[in-house]
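Of the protein chains in this complex, all but one are displayed in their positions.
Moving on, here comes chain A:
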Amino acid sequence: MIVLHRFLHTLLIVIVSNGLEAEKHDDSLINVYIEKDYKLVLPEQCSALLDVFAETVSNFTLCSIKYARPIRLCEKCVKHYVEFQTNYLKLENTIVNNTSCLSFFISQDRLNAFQEYYNNIITIWDKGHCSDCFDWSANVPKIKNSTMVFNNMFSNTINCITNNMNPLQNDTQEICLNCMQSYVALDDFYKSLSKDSIGVDSICMDIVDSMNTTRSIWSKTLHCCDIRKTPELIFLCCTGIIALLPLLFYVTVRYCRPIRDLPNVLKESRFKQSILRSVQGRIN
């Protein structure tokens, strides 16, 4: 207990000596610290909320790591994300002694662990454009129609591929032929989802990843889109002809130019020459 008192004493000094801003800001804190035991520094209400919030953070983190590969993060963790956001808002909106609960946790120290974890989750969620998978108009986020359509088509394609897969045969042509329709439909649908048809900046990551996987399987594992069939002879001939044209042009110009008169040198009039001329004139 003595140790604790000494600690509080030094803390007080530090706070006071930290200047006006710290003093003003931490008035309520000091009261809290002094009134009660150090362990009970927080208002009960807030600490309860904090416990719940911590729980949701850990739930989301767990979920997001679990569904990191292949990415199903948005779909599977949306529940946790919503809880996480709600609890955060609760913390923010619960006011004890004219102070929001949130202000007990953020920007109090160098570590700022609370804020770091919060930001982390927000960043992950936003980076994956996860909100784009859902319809947020209702209270509870609902999976968007387009997402559902995509998921259906995706599973169709994958099913088609797995069904047609013949482990004994190396020839993949059959799969390509059979699943071409569903694959192309999927691809086209995906392209229609975003403006730039790449979809990195707006489509939710679940979809992007599914599509990437499908494409990779389709073109790299199954070699279904090897489109270089003929050597494009006409094209090569055209390039050859056009590449030869400048050469032809230069040679023609070089040897078929009209003969021109070369420019004359201007006779300069200098002191030396004029003296010479006059001297010569006098001798003659």
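Basically, a residue touches a chain if its C-beta (ideal position, glycine included) is under 8 Å from a C-beta of that chain, and two chains touch if they have at least 3 such contacts; residues count from 1.
Going forward, contacts and distances are computed from a predicted model.
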item: Among "Striatin N-terminal domain-containing protein", "EOG090X0BA8", "DNA 5'-3' helicase" or "Chloride channel protein", the UniProt name of the subunit that does not appear here; value: "Chloride channel protein"
item: Residue touching the undisplayed chain, where the options are A:E44, A:D109 or A:E268; value: A:E268
item: Absent-chain interface as seen on chain A, which is shown; value: 187, 198-200, 208, 211-212, 215-216, 218-220, 225, 227-230, 232, 234-235, 237-239, 242-243, 245-246, 249-250, 253-254, 257, 262-266, 268-282
